[in-house]
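Remarks on the structure that follows.
Every protein chain except one is present and positioned as in the full complex.
Chain nomenclature is as follows: A, B, C, D and E, assigned in order of appearance, with residue numbering initiated at 1 for each chain independently.
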Amino acid sequence: MIEVVTFGEAMIRLSPPGALRLEQAQSLDIWPAGAELNVAVGLARLGAEVSWVSRLPLNELGRKVDASARANGVDTSGVVWAEDGRMGLFFVEVGNLPRPSWTLYDRADSAFACLDPGEFDWRELLSGAAAFHTSGITPALSEACARTVRAALEAARETGSRTIYDLNFRRLLTTPDDARDCVERLAPLIDILIGSSAELAAVFGLDDNPREIARRLRDELDIDLVVASSRVDASDGTQIRQTISVGEDVHELASPAFRTVDPLGGGDAFCAGFIFGLMTSGVRRGLELGNAMAALKQSIVGDFAVVDREEVERLLRGSGVQTLR
Amino acid sequence: MIEVVTFGEAMIRLSPPGALRLEQAQSLDIWPAGAELNVAVGLARLGAEVSWVSRLPLNELGRKVDASARANGVDTSGVVWAEDGRMGLFFVEVGNLPRPSWTLYDRADSAFACLDPGEFDWRELLSGAAAFHTSGITPALSEACARTVRAALEAARETGSRTIYDLNFRRLLTTPDDARDCVERLAPLIDILIGSSAELAAVFGLDDNPREIARRLRDELDIDLVVASSRVDASDGTQIRQTISVGEDVHELASPAFRTVDPLGGGDAFCAGFIFGLMTSGVRRGLELGNAMAALKQSIVGDFAVVDREEVERLLRGSGVQTLR
Amino acid sequence: MIEVVTFGEAMIRLSPPGALRLEQAQSLDIWPAGAELNVAVGLARLGAEVSWVSRLPLNELGRKVDASARANGVDTSGVVWAEDGRMGLFFVEVGNLPRPSWTLYDRADSAFACLDPGEFDWRELLSGAAAFHTSGITPALSEACARTVRAALEAARETGSRTIYDLNFRRLLTTPDDARDCVERLAPLIDILIGSSAELAAVFGLDDNPREIARRLRDELDIDLVVASSRVDASDGTQIRQTISVGEDVHELASPAFRTVDPLGGGDAFCAGFIFGLMTSGVRRGLELGNAMAALKQSIVGDFAVVDREEVERLLRGSGVQTLR
Amino acid sequence: MIEVVTFGEAMIRLSPPGALRLEQAQSLDIWPAGAELNVAVGLARLGAEVSWVSRLPLNELGRKVDASARANGVDTSGVVWAEDGRMGLFFVEVGNLPRPSWTLYDRADSAFACLDPGEFDWRELLSGAAAFHTSGITPALSEACARTVRAALEAARETGSRTIYDLNFRRLLTTPDDARDCVERLAPLIDILIGSSAELAAVFGLDDNPREIARRLRDELDIDLVVASSRVDASDGTQIRQTISVGEDVHELASPAFRTVDPLGGGDAFCAGFIFGLMTSGVRRGLELGNAMAALKQSIVGDFAVVDREEVERLLRGSGVQTLR
Amino acid sequence: MIEVVTFGEAMIRLSPPGALRLEQAQSLDIWPAGAELNVAVGLARLGAEVSWVSRLPLNELGRKVDASARANGVDTSGVVWAEDGRMGLFFVEVGNLPRPSWTLYDRADSAFACLDPGEFDWRELLSGAAAFHTSGITPALSEACARTVRAALEAARETGSRTIYDLNFRRLLTTPDDARDCVERLAPLIDILIGSSAELAAVFGLDDNPREIARRLRDELDIDLVVASSRVDASDGTQIRQTISVGEDVHELASPAFRTVDPLGGGDAFCAGFIFGLMTSGVRRGLELGNAMAALKQSIVGDFAVVDREEVERLLRGSGVQTLR
Partner (left out) sequence: MIEVVTFGEAMIRLSPPGALRLEQAQSLDIWPAGAELNVAVGLARLGAEVSWVSRLPLNELGRKVDASARANGVDTSGVVWAEDGRMGLFFVEVGNLPRPSWTLYDRADSAFACLDPGEFDWRELLSGAAAFHTSGITPALSEACARTVRAALEAARETGSRTIYDLNFRRLLTTPDDARDCVERLAPLIDILIGSSAELAAVFGLDDNPREIARRLRDELDIDLVVASSRVDASDGTQIRQTISVGEDVHELASPAFRTVDPLGGGDAFCAGFIFGLMTSGVRRGLELGNAMAALKQSIVGDFAVVDREEVERLLRGSGVQTLR
């Protein structure tokens, strides 16, 4: 079985039920979330053996996140339980045309951001791991987090784990310049860089042309594989995800059409599918599974891609949306 | 007033609320359902005098289904109350592009499937009935059910009730071959055969061409009237139902455009409208009412077509979707 | 700060949750509503100082409406508290294609309809108000209401408040002829007449051509400014609001595209945006803000335009529907 | 089977969910209600053949009430469907010590109150009925209602139906004097008078002594049987209902202990049990079933006694509150 | 009308619905809360003119709290809107015997705790105020908060506002020693000290004897009036609040019996009732209203005492818990 390790913060997302605005809501739905946890959940649901490394506060909220990870089949033995720091939260309102979705982060001073790099023994955590995944959110959380990401990536070089880095640029957390510096400094330790074409363009000051972006970043950063994706509106109100990878070969693939029920976690679902496909069959299969996972995730509430492998395969076989009965 | 009798199993459908997946849900919405009960409810709401014949377990679940039928104006005095057998259940998850809706049947050993043909005195149950309706699900449930359907159809010949048989092919219950055998054996007792074009094609090994299918089945099975329908996607994301009937004349009619809130029960709503229209004015009116009922049903949660006659007429008058105020 | 006064009845709207029909619902969602209250709320949220004048029954329901107005920043010191009369109610079912939304009014004998014109000292209520807004619903509620509207408009002439009259024709309350008589009699006291093109056409017996309607009504009624709007379906399933104003100049403007979550209150949101824009920058800005408010409102549940000024500006800057994070 | 007819208004009750106050609620739970409908439902659930005669508005709300009656097994063919008049509503907040429950009636001008006595052919409606039940609420609703109650009671004399009259004194509808006058005038047509001891005392100006009240009213009004009940607090926080009947014999009986989940409909549940027991076995059995029904009702949300005969018998056998499994 | 000013932090409370534990919940109910805001709401609902002074973050959460205060009739013009600092949150699980209720504070770095004393012009804020209320939570939040409390109390001396200080000792915020120091230093500026007998005992190292505690603190701290209360379990499972005040006279009063639906906000409801009664009629009336408010609050979900003056009076008249109808 494929073994993967992901590393990053988890938060609790609080969202108004149904189509309500936050100001109208008398209750908020709870969704555990976090880019690298989302990836771990997606991988576990596809059948990988996956461990999520993080730091959680030792209280009911931390336990809630841990339980959700375990319920989805993710190994959480690498989680450090902290007496200090709080559970990061964020409030999300899912929009409706022309009202955009928005996010209010309340993650400062989280148990994760307060981590001490020495709390993680990466050589042990990564032993046997075929791949290691983290995203640009993690180093942006604190200086200590940034150092820990570097330590993990260095350890991955020693354990022979392939390293995947998702740009995940968040304007509310960092600046384009800082995000760029961060990637550039880590680049020698990164095997695969993934990002939305718009974010990659914003961070690296390029035109929003996925193929060009991927090609230039691969060359300039000397990274084995760069994957860039973008969403395209179809005329019937559905959307499609276009993904291009530039490595030794260039692959370009469109996802199945989807309608968005919940816009969050799509990129993370892609990463999960991509890593799973890549490790089992190669890049092209990675894009295929990644696109399918991302499209399915858009139809699902919450940040996790609550799917199973058979559903993904059925979608890729194109069996359509007739009721199965 | 038109008197109609329908015969078939009812189940309790359990569905996650909102857009949740079953695995995410902490509660399940309850909907009474069952093809022939759905048809009975649709007919009663249009104004017909309708009796639903079935067999229910003598417990809270059975009573819940019975109450829902009565609330909708259906006469349930022909229901046999059983000490043996359970209430059939099914779990439904309504999908969102590209995630299909699916059904998990949990109906084995239901009170209905355990019926004894001798429990039903069809000549009395059908006395005065202008029409009798059942569907392909019923004979597929058990050998005894199949024998009871035959007995009912034979009695209908004696009471002069017109017989309507909806194919309702369910891959999770039977095979195409068995479904075909069943229809072929019952054909001499069937006046009207209804089915979706795709299901008719699958069961009878034909190309999915509604007109051709209806024509061939009418000829080969020697059935008075065959009605075949199919769904067509419009470019603006709405759908339309195309229905063709082949009897002495051929009628072809498109339904009003609809968006699907709940995909189940559309065919049953069509049957209700079709039978009502047919019995009051003839085939063309049947298709008209059937298509309108089916389109309305798609906008309604649950398996019942919770409409009234005036709404259907207003839709057929094309009064649009402006808020009535 | 701009000071505006609006005058009209508030009701409590009761709607089935989610996509349920009223007949299926075991609970009803509560939304305070009322054309002029909706306008007041929209104005207050944009930053205006707004007072809503009305009459409410002195019971829990009246207090609930009052609390909702105050929560949204509306001054309710001009509300008369009544021992007689009930809280007006209305039941709303939001439709889904092809099922229209509908309304069941239960507003007879409301505390508002039972008002005594002498209860309102308009010169004091309007003192300092730059604008006064009411709609065609108000005079249609009772003879006393009609007299009070006239008294308010006359007082507005004295206080120098600009008067805005929204046609708001409701077939369930009045007839086209009565609505026309009402407007014609009040026309000398009205500065700005607003209405949907379809309603204006129905009431004044004109063809549904917005530009023509606005032009003719301006001339015939001798009103400074007439604003007519209409909804247009786009091919991808979204809608757009087209608004034309005919005064000294003619302005025509399309709203941002929207999808309708709740069809009520769109016209009132337009009025709020229009009045705010008009008073701060002129007619064109009024149309711009009004269209944006109306489009946003369609994406929000309930009758109130629960937005803030920054959201409206962001929409007008065209910043798109990407998740803000 | 016992045939009973009840006559009275139904309303829709709207209550905040859980322990919320009306002012806090964003939704209201819907419960069909009405003293005589509650009695009819209780009787039907015990196994009687019962018809509820009333007048309902021909709209969604009227249909909702009708459906709830039919779902519970009540024959509603005696309901008159009205184009005029509205559905009566009432708002109920269930209290918690020391906060009392309260009711806000919104029932003026209901379709029922607007009835025309000529709309009801009592001799036909009561033909075959062993008993007729109404309550003091009905004549208090309008002059026409009062005349109709008299007409019904007179017809009952002709059809030989036993007449049961529940005092149901409502301070928000009538005065003690009017209620007394009403009973006194109808007394010659009443066989059985039922009431809570406190209400009987208030209306007839007596001390609150159940035995004395029943004795005196029986004598003074010359009524066959008077039944008076009262609630007693037990020391462990539970309550008990004490009921005394004075007719040829005197019977006194305590109910099983209960905790109140919903305080409404207890007296109506008593009436249902009492009538059923009386007609099948006599007064003592009536008190027994009535007390058991009333105690069970207190544990059930809504105004209907959603029980079945077996549950009542099990309670009377004293099988305790252990989980049945 | 009585004018009162209160000063303190508001938070958003998040609680699992019904009887669920936090770990089981998929959604959390939202309740605005905060000792001094609770007092302000209670006072406004009783009819006082009350202004709540605070500091809120300029985001959706801050606006939500502000809207709730305004909805309840509290003047929030004294709220400072902050670009820095977050909205304080706390998670509450309401227990059931033998499981205690608990609280998880997540209020560090709130906009309130980050306040700058110079942001509040107390002489203006308190001008015309008959009373000023704050509690021991406020100075415990930050050094700046402590200085601001002192500044406010000093200003109250100048404006002639009576000062009321509720101990509100929170083990999760401060220590007994710090709380004691704080009160002792502020004592010369405090007119009335209120506290639960258990908390007063813990902070001042005394035996838990209300009368003794109040007497000693009055003497030692030289405070005009000390009010101490405690809860007593009754044998039927209800509770009673015993309150004693020691000033020039000694008053001792028991509250009405209550059952606890939500244990939070009871002390704040007492303060609201006490201040209102004190200012209108004197100490004894203060205890009376305070006890009644506290008892009622226990029956209400959330931290606010959602009552009105008439309800409190009715309770004090002892009109019992019969349904009002």
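The working rule: a contact is a pair of C-beta atoms (placed from the backbone, for glycine too) under 8 Å apart; a residue touches a chain by one contact, two chains touch by 3 or more.
Remember, predicted model here, so these are calculated numbers, not experimental data.
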Which parts of chain A are in contact with the chain that was left out? 63, 67-68, 70-73, 308
In terms of residues, what is the contact footprint of the unshown chain on chain E? 18-21, 23-24, 95-103, 105, 170-172, 233, 235-237, 263-264
State which residues belonging to chain D touch the missing partner chain. 17-18, 235-238, 256-259, 261-262, 295-296, 299-302, 306-307, 311, 314-315, 319-325
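Definition applied: only the chains that are shown with their structure count from here on.
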Among B-C, C-E or A-E, which pair gives essentially the same interface as C-D, with more than half of the residue-number contact pairs in common? A-E
For chain A and chain E, what's the span in angstrom between their mean Cα positions? 45
Give me the residues of chain B that touch two or more other chains. 18, 235-237
